[in-house]
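Since the structure comes first, as structure tokens, the remarks are kept for the end.
Removed from the display is one protein chain of the complex; every other protein chain stays in position.
Here is chain A:
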Amino acid sequence: MSGSENKDINEVNSKWLDAHYDPVANLYTFSSCVALADLNGDGESKLVVGDLGSGASNMKLKVFKGTSLMTENTLLDLPTGLVAFHMDQNEPRTPAIAVASGPFIYVYKNLRPYFKFTLPPLEVNELEQEVWSQAREDKIDPMSLKEMLEGIRNKAQVPLSVRSLKFLMLEHQDMESFVNMHKQQPIRRQTVITCIGTLKKNMADEDAVSCLVIGTENMEIYVLDPEAFTILSKISLPSTPAFMDVTGQFDVEFRITVACRNGNIYILRRDSKKPKYCIELSSHAVGLVRVNKNIVVGCTQETLHGCTQKGKKLWTTYLPASIVTMGLMDHKSRGFQAVLVGLANSEVHMYRDKNLVNIIKTQDVITSICFGKYGREDGSLIMTTKGGGLIIKILKRTAVFDEKDTTPGPPVAQSVKLNVPKKTKLYVDQTMRERENAVAMHRAFQMDLYRLRLTAARAYVKALESNLTPMSSSASEPLKMNAVVQGLGPSFKLTLNIQNTSVCRPSMNLAISFWYDEKLYSLKTSFFKIPLLVPGLNYPIDTFVECLSDKGISDVIKVFVLQIGRSNPLLTAHINMPVSEGMALC
């Protein structure tokens, strides 16, 4: 079992080349904040990462070239998403980077800040505004302000602004200063961006102008114009979007698939202000990837579901560990698409439809996955780890992924066709003859068989009559003998085991004689007497044989058990002597 596992690991390693591993690259990010883009238009793709830093500080926009960091820009807030997109038709065709962070989208061109888009402010609760204006004029003290805000929070349709919510959280002594600090500014309510994607404007080309698509905390999706950053389209959702996939062209037809925090997936289309289809998952989504026209979604219950774009569920696969991140592997030049799933057990599983086609073992838990062109290599797999490491792997040119699942099933050999030779004329003739003369052939066979049996029986009887067997057949002296030869030669030890098989009659006056070729062997004593044989006991009798030849030949030694006064031997044994191997000693 472990052997086959090892083989699997080796096989996995044979598909990928380990191009780079830096365990201390200081990159803390998720798949949504990683992109590969040819930022300089020199044909070499760079890795653009929205680094989360420690979560409170050190947020950076980092660009990697090869194994080293090329540039970094400081970000003001945590990035929630990062995309590279073409925002104009200008030559050279270099993409811009959009980083979603809080309520803003920061757009970078040539790695310089270019534009900041702010989400439109939301409607503010009128009562709340009223209360704060009273506070500004010092008509009410902080305690009554708190009471009134709490009242509004519990009843109102429009939720409170962030400022009021923060105020309600404060301890009594901090309230006064907070009110004094903030009361002059007007109240604003703003939502934040939860996910970001791109949508081609009106052409399907790789480097066509794209719109930004953003999902917000207040359950809406906006499509932004690529140049003016005005809102082109706005769609409401029943819940807050968490993961988003966009396909199509804005001016023609598009489809936005969003996995929401209520555990449902909604599929939106052009010209529909409401979700067109809804997939209700049994647990919350942790990743969403579109492969061709199907949606693959990973859930918290360690499952992977495949659905059509109309929301019909196709398959479910169970995973060995919980999902940390998901990514699409789209190898365009080979036309190969698969889903990469980073698991909590430091493995990356590659699924093609529901079939597991590859497992990559990694040094640490993978938090972000990105497959695409890096540098000049098309099949690069960029992963960052939980510990801030960076792993770059390159797909081998010769790597082939089996269509078949690696999980057990009928072996391939079962469906291999055997190369059965064609029937020859001789074979056909024989078959015809057998069919026509079956009875005669059977009779002939039976006759020969009876003859063979008769011959065998006669030979047996003859052997018994002349006492050529190691079993004595005479009723007066029932004996049994077997012989053992020990040694490699030229000296052999010959042990004869003689047993009286009668019930109660002892055997007496027995002798043993040997017959052998005197040119080949010499025996110390070739004739000796046997003592009285008690019934049932085994008498071993030893003698030594010396082989005289050094030519590597052997012969038969015959052993005769004789009764004194009888000319016929009682029994005979033929001993096939082994070839003497110790000729050097002679």
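Keep this in mind: a contact is a pair of C-beta atoms (placed from the backbone, for glycine too) under 8 Å apart; a residue touches a chain by one contact, two chains touch by 3 or more; residues count from 1.
We take it that contacts and distances are computed from a predicted model.
Between the names "UDP-N-acetylglucosamine transferase subunit ALG13", "V-type proton ATPase subunit a", "Trm112p-domain-containing protein" or "ADP-ribosylation factor-like protein 6", the one given in UniProt for the chain missing from this structure view is "ADP-ribosylation factor-like protein 6". Touch with the chain omitted from the figure is made, among A:D18, A:D88 or A:E227, by A:D18.
Interface note: of A:G66, A:G387, A:G487 or A:P535, the residue touching the hidden chain in the full complex is A:G66. Set against the missing chain, the residues A:K155, A:R397 or A:K551 yield one that touches it, A:R397.
Where chain A meets the omitted chain, the residues involved are 17-20, 66-68, 333, 374-378, 380, 392, 394, 396-398.
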